[in-house]
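These notes concern the structure reproduced below.
For this view, one protein chain was removed and the others were kept in their places.
Showing subunit A:
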Amino acid sequence: MFDVGDFQFLGELRRMNKRQLYYQFLNFGMIVSSALMIWKGLMVVTGSESPIVVVLSGSMEPAFYRGDLLFLTNYEEEPVRVGEIVVFKIEGRDIPIVHRVLKVHEKENGLVKFLTKGDNNQVDDRGLYAPGQMWLNKSDVVGRARGYVPYVGIVTILMNDYPKFKYAILALLGLFVLIHRE
């Protein structure tokens, strides 16, 4: 059997009394719930189900590279127009796509259909859409790109590519928060 004292870093834990231990766990809970609150709050403010996305492909190069961060809004009253960079979901694909609007046809009653294309692609996106789908509708849109920060999302991409790295980081962070004393 291991004694807790065998691990030097757990020595901290042993020196804490019960109250301190509870406090550390509550602290950890606070951090998790604040992060969740910020994310959900952003969803309300921007109207987008995913207000911050990481660019996962090179189809918008040289504007956006893999690992760049985009801030999205999705206000109902803003019309879809050409030139805009939209993030949309296709039925049967898990990963949303970030591409530019190439064509828009809008009816009198506001019903709009549009076609997209990646800046770095030779052809429009009809080949990417679901079989038989020719146009996108407003309901396919997750958000429109409003702000841009380079490189910041690369950590997410590393985590997705190497799941072990993700668990290591999560475990380290969790441990740090639990044993770190102010």
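Things worth noting here:
FYI, a contact is a pair of C-beta atoms (placed from the backbone, for glycine too) under 8 Å apart; a residue touches a chain by one contact, two chains touch by 3 or more; residues count from 1.
What we mean here is this: contacts and distances are computed from a predicted model.
Of the candidates "Signal peptidase complex subunit 3", "CMP/dCMP-type deaminase domain-containing protein", "Ribosomal protein S14" or "FA complementation group F", the chain left out of this view carries the UniProt protein name "Signal peptidase complex subunit 3".
Taking the complete complex into account, A:149 is the one of A:21, A:35 or A:149 that touches the chain left out.
The omitted chain makes contact with just one of the residues A:62, A:92, A:131 or A:163: A:62. Of the listed positions A:16, A:42, A:90 or A:104, the one in contact with the omitted chain in the full complex is A:104.
Against the chain not shown here, subunit A presents residues 62-64, 79, 81-85, 100, 102-108, 112-113, 119, 126, 134, 145-150.
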